[in-house]
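Note that one protein chain of the assembly has been removed; the remaining protein chains are unaltered in position.
All chains are identified by letter, namely A and B, in their written order; residue positions are counted from 1 within each chain.
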Amino acid sequence: MGEFLASTWYTYNTLLYTIFVNGMLALSIYLTLACGQLSLGNAAFMGMGAYTAAILTMKAGAPFGIALIAGGALPALVALIIGIPTLRLSGVYLAMATLGFGEVVRVAFLNMSITGGSLGLNGVPAKTEFWHLLLVMGILIYFFVKLKSSRFGRALEAINEDETAASVMGIRTTLFKVWAFAAGAFIAGVAGGLNAHFTFFVSPREYGFEFAVDILTFAILGGTQTFWGPIVGSTILTLLPELLRFMGPYRLALNGLILLFVVIYLPNGIVSRDTFKKKADRG
Amino acid sequence: MEPETAFSAIGEDLICIGRVTVFLQQFANALALGSVYALFAIGFTLIFGVLEIITLAHGTIFMVGAFAGLLAVTKLHLGLGPAILTAMLAAGTLGWVIDLVAVRPLRKRSFHHLAPMIATIGCATFITSIAQGLFGAEAYRFPFDFVPATSYTLGPVQLTLLQLIIIAISFAFMVIIIVLLHKTKWGKAVRAVAENRRTAALLGIPVDRVYQITSFTAGALGGAAGILTGINFNTIHAFMGGPMLHRGIAVVILGGMGDIRGALLGGLILGFSEIMSVAYISSDFRDAVSFGLLFLILLLKPAGIFGRTGERKV
Partner (left out) sequence: MLKVQNIIKDFGGLRVLDGVVFQVAEGAIFGLIGPNGAGKTTVFNIVSGLLQPTDGRVIFNGADITRLPPHAIAAQGISRTFQNIRIFGEMSLLENVLVGMHRLFSYSPAAMFFDLPKKRTEEKLLREKACDILSLVNLEDKADWAAKNLSYGGQRKLELARALATDPKLLLVDEPAAGMNPAETEELMDEIVQINRRGYTICVIEHDMKVIMGICGQIAVLNFGELIAEGSPEEVKRNPLVIEAYLGKEG
């Protein structure tokens, strides 16, 4: 009985951790979506963060906090390098560049010796405590609350709605888009670092295009008008597979259907801006 | 000249001739690979040019084409020609269905510009997952000797029958598409819609029909690329669409978005870059070549090689 309880706790413990990590990933893609850009590289950024942090704690004995920050910084730097040429261009170029980039990162993980090749890294030390996740999530939520009512948040929203009009208002649109993309990469990297230190391994197969689509689905299902949307969306979709285990290999098909359905019939997602408003405010 | 050095000079000459032969041989391989890339990318760029969307389901269509061709051969015992037609029909129909289900509903109202792209990701994920459920993750092959392993020698270059077929069919389709676009009434309608949808509608062009026909045609070209790739590498699996999509994107950006000649040239360039990098650098990073090329072009000449500067739509 005791054993059963312990194992149950262990299972749900992991699930709870995963909800937080997925929430962070959803927020990481939300930052780019919030300025009208689609990043399909956030799974790769997560992977870079996971490897970087794990290598630092395993091989260099770095303190966990430093490893996490480095795990965020490296993808952010890479995002700057990809973002600066891509985000000068309009609309869809970031999506296409990050799609290709994700593939390159996967190939690199598989072929480099420091990442352990196709075996990945095993025996990553258990360092992630529940309060770490709470703290990071807390900081993120605080950040997004502050962002919303600031000149920066308004600029991102304006760019999302009409980039041309925003630029005429004196907003440096490229700067903001690059910044949002890099900040998203940072968040994804930190989430990857946290994830690696409670799953105890990093595998090169986890960070491919499929997971990028998962992350996108989190955000789209929840809605990208407010930052609560991605959090709600990721929580639902993290719990859903537990309920839908019987679907087996067709689980991803469900993701596809959700994306399609939500984009067409529920374009604002589950949590929209209007969710927080009284009817009277809508005029 | 000392005999020894003279001899080594001849040796170097021989090596040099050897290198040229290897190079020419690679040239043939690259041509076969590149022409399929071009075929794939033309469908992709056609959709962008006419429907103004990036269809991230084009890789999936490619995969479905390959499987349809395979099933036509293994289950219906069809020959190469009918199998290619089956692949094109299946993939074209899928392209048409995706337009109907995922893209058309988004045309009617003003949606966010990312919406159609995300909808096509949804389709791609759904179909890939179904294919994985049906066929598993393993690779399928065409029957042994489906295309006889005959080869022809053209000077120093050996071309297999398969390569000849691939190059001939790809170029035939590309020529047909270009002729259709420029010499027929249908082509004129498509180009008018690509130029300006609203004006075309005012001129009485059935815009919606043009979209459907374009989606079907692009899908069919993707399906042809699918079966040709399947035969070329003799491996077909549920995830073969992803890598091809990356290449298609690289080709289309290289050639300029929506530019058919650009897609043709871009496909050949990518084919050559890949073959040459595998031959002279390492095969590990073959999949990374397309991204490297893509990134380079975004950095240097984002409007593509023909460089029609993309005026911002204001």
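Assume a residue touches a chain if its C-beta (ideal position, glycine included) is under 8 Å from a C-beta of that chain, and two chains touch if they have at least 3 such contacts.
These figures come from a predicted structure and were not determined experimentally.
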Which residue of A:94, A:121, A:166 or A:212 touches the chain not shown here: A:166
Option touching the unshown chain, where A:124, A:158 or A:258 are the choices: A:158
Residue ranges of subunit A at the interface with the undisplayed chain: 143, 146-147, 149-152, 154-155, 157-158, 161-162, 164-173, 225, 273, 281-283
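In this text, only the chains that are shown with their structure count from here on.
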Residue numbers on subunit A that touch subunit B, as the complex places them: 33, 36-38, 82, 85-86, 88-93, 95-97, 99-101, 103-104, 107-108, 111, 164, 209-210, 213, 216, 220, 248-253, 255-261, 263-264, 267
Contact footprint of subunit A on subunit B as seen in their complex: 54, 56, 101-102, 105-106, 111-115, 117-119, 121-130, 132-133, 242-243, 245-246, 249-250, 253, 284-285, 287-288, 290-292, 294-295, 298-299, 302, 310, 312, 314
